[in-house]
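The other protein chains are all here in position, but one chain of the complex has been omitted.
Coming up: chain A.
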Amino acid sequence: MDLVKLQRQLVDYRDSLYHECFLDEQFTQLQELQDENNPDFVVEVVSLFFEDSERLLNELTKALEQQSIDFKRVDAHVHQLKGSSSSIGAQRVQKSCIAFRNYCEEQNVEGCLTCLQLVRQEYYLVKSKLEALFKLEQQILSAGGSIPI
């Protein structure tokens, strides 16, 4: 009873994430790569993404606080972030990264700062969403159910 409800909740929640463009089909494919040989693949990848992204965001904040900004460095960081976000299918982070890179190319400090803010916001948003998603999955698994596809 509870399990079925939970499973439906998970499906709805996941759909809403796709619907609101937090995630794209890349995430689906990521999930497809997960199998019995590699049961925690998605969580591993995503937590790696969180680690990586937080490090990059810190780096970016530091870099943009400098008196003379090394835009090349900033660009490289944003590129990294963009790459990893596209790898896990965090679409909105990826898109804000694209805008960020454009400002970076123009060497627009104001724009970069705004974008950093935006990226950070998007990142935390997607992070909380994913965490919620994993929590739900965890609940289902602990209840002895299987994750619906």
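The criterion applied here is as follows: contacts are C-beta pairs under 8 Å (C-beta built on N, C-alpha and C of every residue); 3 or more make two chains touch, one makes a residue touch a chain; residues count from 1.
Basically, contacts and distances are computed from a predicted model.
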item: Which of "Cell cycle control protein", "P4-ATPase flippase complex beta subunit TMEM30A", "histidine kinase" or "ARM repeat-containing protein" matches, in UniProt, the chain that is not displayed; value: "histidine kinase"
item: Omitted-chain contact residue, chosen from A:P39, A:G83 or A:P148; value: A:G83
item: Options A:E32, A:D70, A:E106 or A:E131, residue touching the unrepresented chain; value: A:E32
item: Residues of chain A (touch criterion as defined above) contacting the omitted chain; value: 26, 29-30, 32-33, 35, 37-38, 41, 44-45, 48-49, 51-52, 76, 79-80, 82-84, 86-88
